[in-house]
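The structure's right below; bear with me while I get my questions together.
Only one protein chain is missing; all other protein chains are in place.
Moving on to chain A:
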Amino acid sequence: MTQTQSAPPATVPAAPPPGASQPAPNARTANPRGAVAQWFEGTPGRMRAFLILAAAMSVVFGLAAAQGFSQSEGALDRAQANTAQLVRIQAIHTNLVSANADATNAFLVGGLEPPDQRAHFVNSLAAAAGLIAEAATAQPADRDVLGALNKTLITYGGLIEQARANNRQGLPIGSQYLKDANSVLQDDSLPLVKALVEANEKRVDTEFDGIGKGTIWVLAGGLLSLVIFAITLRWLARRTHRYLNVPIAAGAAIVLLTTVIGGVALAGASSSAKDTRSAEYDRTLALSRARIAAYDARSNESLTLIARGSGDAFDKAYTAAAAQVDEQLGKVGGSGGNLQRLWTAYKNVHTKVRTADGTEGNWDGAVAMAVGKNTADNSVATFSAFDASSNQQLTRTSTAVQSELKDARDGLPPIGWLGIPIGILAALLVAWGMSQRLEEYR
């Protein structure tokens, strides 16, 4: 190619005649490689080369923009889906520990369970079962573990019903079934739920991190294209002595505009997703964790009483769970003040329960508080107040996460599917602009 470089300017007017005779040597040599080389020969050849390069780059830019947008949109969609799944799994967890808190508390009152508590237990377990089916559809990767979880819940439910049947007949073996049920939940079910929570938290993190990555595609594709457009325009201007090739410049403008709009939009979506992550999403996580730990603490309060004096391990578990509630409520921030107050009210009753049972040896008095028979110090009522209020806040924040992520996604310009048409348009403009110059060589 280099040896022809000096020739073109001189042969500009003489170009058409050789163009007419071109097919002849082509046919003679019948060498395709020679034909390609000839096609790129001289100024028109270089024009063709630039045409192809710029047009191809336009299409690649279109692809990159589309890729960048669909990657970011996909990450936003998946972040939304995965946070929804995480909230679902946390709800399963909450329902299970809340059912177990009912069951262990019912043990303290014996066979005569309060109907409300029984209904709450049944509803919690039913809600967990429904959520498991929902979660298995929403995230196929979780299906195996959810299946295993379902199996443990069948065992758990069976043991609870056996415990009740025996309790109703006044047979002490009922308590053993209850103990076994509790250990199935603690040792078999909850580790599965914890594995699910971990896996989904990881997925949410991955997707939140991925939202910003789409920007790189758009910016890299756009900048590279603009460089090539600039080189092409500069070369054309020098070679043809025209300042501006309007169609090609228009193509460059389209690329620039798309890059700027796309980059700004993606950066905006990514930063609003980041805000959601550090505000509502974190608050949702903290609230879920606080609720789970609270139910855990409540179960352990009952278990400590059930163990009647040999429940040190349960009491320690209560202390750990209660500290976890405090820690998580601290992360909830502003709206957590009311919750902290309700939680402290429950903790105060718990302290009285422990004093009655541990220090005074007044087990019956402690149980009266724990099952809500003591109206002044009512562990049931104070806990319910915390439960209801925290549940309300959790619903609010998790809905906010969903709608904010949806807004971020819906606010994106439709470059995901417009990217390729835009690239093709730019390529066509390049072809048009270049063909105007190529015409002059006919």
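FYI, contacts are C-beta pairs under 8 Å (C-beta built on N, C-alpha and C of every residue); 3 or more make two chains touch, one makes a residue touch a chain; residues count from 1.
Just so it is clear, contacts and distances are computed from a predicted model.
Unshown chain, UniProt name, "Exporter of polyketide antibiotics", "Lactose transport system permease protein LacF", "NADH-quinone oxidoreductase subunit H" or "Glutamate ABC transporter substrate-binding protein"?
"Glutamate ABC transporter substrate-binding protein"
Looking at the whole complex, which of A:Q38, A:N123, A:N150 or A:Q176 touches the chain that is not displayed?
Checking the options A:Q38, A:N123, A:N150 or A:Q176, the one contacting the hidden chain is A:Q176.
Which is it among A:A195, A:A253 or A:A400 that touches the chain not included here?
Hidden-chain contact among the options goes to A:A195.
Given the full complex, what residues of chain A touch the hidden partner chain?
49, 52-53, 56, 59-60, 63-64, 67, 70-71, 74-75, 78, 81, 108-112, 139, 141-145, 148, 166-167, 170-177, 180, 191-192, 194-196, 199-200, 203, 210, 213, 307-310, 360-364, 367
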